Structures are given as structure tokens and as C-alpha cells.
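One structure coming up, written as C-alpha cells, with questions to follow.
A single protein chain has been omitted; all remaining protein chains appear in their positions.
Chain IDs A and B follow the sequence of writing; residue 1 opens each chain.
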Amino acid sequence: MPAPFVIDHSSVTQVMAWVLVALLPGIAAHVWLFGPGILVTLALATVTAVVAEAAMLKARGYPVRPFLTDLSAIVTAWLLALCLPSLAPWWLIVTGTLFAIVVAKHLYGGLGQNVFNPAMVGYAVLLISFPVQMTSWPGPLALTGTPLSLADSAAIIFGGAPKAVLDAVTMATPLDTLRTGLLQQHTVDEIMTQPIFGHVGGAGFEWLAGAFLAGGLVLWALRIISWRVPLAFLAGVWLAAGFLHFFDAGRYGAPWFHLFAPSVMLGAFFIATDPVSGSTTPLGKLIFGFGAGVLTIIIRTWGGYPDGVAFAVLLMNVAVPLIDQYTQPRIYGGAPGREKGSSR
Amino acid sequence: MIAALLVMVGLAVVIGLALGWSAVRFKVEGNPLAEKIDAILPQTQCGQCGFPGCRPYAEAIARGEADINQCPPGGEEGVKKLAELLGVEPKPLDETHGTPKPKSVAFIDENLCIGCTLCIQACPVDAIVGAAKQMHTVIASECTGCELCVPPCPVDCISMVPVAEDLPHWKFKHPLVMMKQVGGARG
Partner (left out) sequence: MTRVLHRFKGGVHLPDHKAESNGRPIHAAPVPRQLVIPLRQHIGNPARPVVEVGQQVLKGQIIAEADGYISAAVHASSSGTVTAIGPALVPHVSGLPDDCITIETDGRDAWIDHAPIDYQALAPADLRMRLRDMGLAGLGGAVFPSAVKLDPGAHACPTLIVNGGECEPWITCDDLLMRTRADEILQGVRVMRHLLGSTEILVGIEDNKPEAIAAMQAAAAGFDFAVEVIAVPTIYPAGGAKQMIETLTGRQVPSGKLSTDIGIQVFNVGTAYALARAVFHGEPLISRLVTVTGHVLRPQNFEVLIGTPMQRLIDLAGDRDGATGVLMGGPMMGMPMPSSEVPVVKATNCILVKSDALFPPLPAMLPCIRCTRCADVCPAELQPQELFRFAKAGDFGRAQEYHLFDCIECGCCSYVCPSHIPLVDYYRYAKSEIWAREREKRAADLARARHEFRLFRLEREKKEKAEKLAAKAQAKRAELAAEAAAPGATGEADAKKALIAAALARAQAKKAEVAPKNIDQLPPDKQREIEEIEARRAKIRELARQPLETDETKP
């Protein structure tokens, strides 16, 4: 068929591959700070995702190879894995990945059709169904002082280690600590003196956040993601947190602390930037990112769960069609000012 | 509690009254529904739907006396549009009324035509010209292809010629890159 007869060398595979590459600094930081457990989680999630994707493609009558090689399933798996506690039991990982791929992705129509970010759907489902397991985070090695080997980690994940081993290394995350502390009527300053807190964020956690930030900047430099969503997301988090902190520094965490949670950086650069479930117009991207950022803080502060990135992103996913419709940009030679996409 | 109930009931009454009043006040003249249905019908005026033309069929649908799947020239797509307009489920074309055919126009073999004017009387859109005892011709651009002129002709000189696609009417086809096909060819 006609024109054009040349194409750029980009491909979905290439886009997804770069996302995976950009996650590597984060993964490296994870290993360094929390031990090699994350590698087991990643591997397990990847295998599950690939198998589930292949099975679903087959079941839906699609050719398996071109779709499997687009790597989108692996991106979903990695994003989910990086959100899970790194020593989470294997069935948790498998369930979450399966849910993400089978329900959130394929039952919504597959690549390009899913309304919700699959990784975040998987995460949210796990968080609601298994709150205990989902909040048992191993502490930073620097604090627990018990570096686990790859084999140990695998043993824990596959249930082959006594529960005590896990209990020995898990501890409340900074966000958890803040939350419980506030519930116990401590002030933020008191809570912040605990060892789990580092320079601006959580001890170790802030470095992880920094690694995600670095990876995200690479994606931006390669123009794989636009600056709009991450910047708006971070601005949303910072402004919402700053606003609360300004009014009552004792009851609300500092904006920098919120900003340097790994989930925020991961969310801003890797999750909210998921093109499929995000807004597509320039202004829409800003609104989407900002909305997700503000919602993150609202959920963190008043919601029932310690972190809110997943729910914030999912909530904004719902609003995307509306945002897109009302933020259609001016076209070449169009009337000045914004136009609505639809006349009604 | 009682107060709330009263308020609710009061509101309902007020809104109901307002709606009723505006329904009377802004009543649209004529039967806009039939109008809208008629706009969707292909205007072939062939009578295959069982009505003497598209307009009577449109009115019958509007009155709820006819089903939406009786117009073969409109095809499945026409049924779909009617279903959308009326907010009902589309259904397959009722084959007892005929099946869709490629668009054709009538052609009169001018050597055979005896000038009996029977076809002229049959044509719903006056697309045939000619006087009594003189050769008749179809104005192709105005012929709807309804075939009503074919049976009355006593010498069978009218045939339906499918409209060939020419350059000005050529359409770009749907890019037949059905994902499954292309992917299948590769993977």
C-alpha cells in the first residue's frame, strides 16, 4: 500500500528495551542496598509474564512472536517486581504478574488497549488482597546488617526458609514508620530521628530513588518519554506535600522526603509515563502527571495504605479519556486558544 | 427525615412540572423522527421494504409499525445506522425483502424501445425521458437503480448495468493490514 515507503528505525521493541535499560541503575541500587533478593523476584516475574503473555496471545488468536518480542510484558513484570517487597513470597509475585498480564492487559484488549496500567493493577490487587505480605519490606542492609545471599533470598521467596529468617530482616519502611508514628501522635520531627530515615528520604531508599531518577533522565534524554508527565508528577507531589507541610510541619512529612521515596521516582518516570494508559495531549500530560502526584500525597496522608502512587495512577487512568477530550491542542492554522475535541 | 422527604418530593414535582411544561412549550412540529429516519434511508424508492417509497417506510418505522431491517439497498450498514438512531440492537437484514446488490443503473436498449411510456410511469424519480412512441433514455446520474422500470417493459429492453468504478469514484481501501494476517505472515 501507499506511502510512506521509508520508516524510522524505531520500534516498540526498541522503546521497551530502553525502558528496561533505564531500570538497570535502579535494580543495581536495589541489589546494593537491599541484597540480591530483587533479582529472584525480577526473574520470577519475567518468566511468569512471558509465559502468561504467550498463552494469552495464543488464546486470543494473535501471532505470538511479534507481540512477545515487543518486550512490553517484561516491562510490566519488572515494574511490578520493583514495587513489590523484595523478599515477597513467590505466589505473591506470580499472582500479581498474572493478574497484570491476563486481566489488566489482555482482557482489556492487549497491548495498546488497556485502560489501566497493568503493573499498577497487579500491585493494587495484591495490596488489597494481601496487605501483610505486601508491607513486609526487608530493611536496608546497612540497618539490618544481615546480608542475604542469592540462595538465601531464593529460599525465602520460595518458602524454603523458616519465617524467622524473614522476620529478622524485615522492618517497617520509612513511609510506614511515618504513618504509624503519626497515628501514635508523634510529630514528624520525632519520627524522623529514627534510623530508617536518611538525608532527605529513607535511609537507602533515597539512593534507590536517586537511581530511578537517573534512569528516568536517560529516558527523557532519549526522548522516549516526554518531560511533561514526570515533571508534573514531581511538581504535584512536591507542591501538595509542601502545602501540607507548610501548614503543619508537625503532622505532615517534608516535601523532599515524599519526593525521594523510590515509589515516587519510579512512578513519575516509569509508571505514569506509560503511554498506553496515559494522556496523549501536551496539556493532558501535564494534568495527568500533576493529578497523579497530588493524589499520591492525598492517599499517603489520608488513605488507608502507606503509599499511594499505584492508586493515584489508576485513578488518573480513569480520567484520561476525559482529559484528552478537553485538552485537544490547537492545530496548525486553527483558531487561537484551546479547542475541545468534541463539539459536545 | 420527614422534611427531607418532603423536599425530595417537592423537587420531583417541580422538576416534573418544568419538564412537562417545556415538552409542551418546545414541542417540535411535524415528525422529526420520520425525517431523521428518512435521511438515513438510501432513497432508492424501490419499494422492496413493502412501502411505496422510502418516506412511507420511514414513517412506518417512526410509528413503530415496521422493523428496521427491511431495506435491502440500505444494507447492513443502513440497519446499523437506524439502530443507532433509534437506540435499539442492530439485526441482520430481513432477507424476505431482498438482498443488497451492487449499485446499478437501468439501461434501455434504444433499438428495441417502442416508446410505450410504461417505464416512465414506473420510475419513482422521473429518471427516464422520452415521449409516447419515441425512444426512451435513462438519465444515469439520476437513476437510483430501483429496478421498478424493468418488469413493465413489454419488450424487455431495460437491463440493469452495474456501475463500474471509475477514477473520480475510486476509494482508498481499508489498509488491509489486519494485524493477525500480517503478523501471521511473519511469525
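We adopt the following convention: a residue touches a chain if its C-beta (ideal position, glycine included) is under 8 Å from a C-beta of that chain, and two chains touch if they have at least 3 such contacts.
Because the structure is a prediction, the values reported are computed rather than measured.
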{"item": "For subunit A, the residues touching the chain missing from this view", "value": "1-8, 10-12, 14-15, 66-67, 70, 72, 110-113, 226, 275-276, 278, 280-281, 324, 328-335, 341-343"}
{"item": "Footprint left on subunit B by the chain that the document does not show", "value": "38, 41-45, 47, 50-56, 118, 121-122, 124-127, 142, 144, 148, 151-152, 165-167, 169-175, 177, 179, 182-183, 185-187"}
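What we mean here is this: only the chains that are shown with their structure count from here on.
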{"item": "Interchain centroid distance [CA atoms averaged], subunit A/subunit B, Å", "value": "53"}
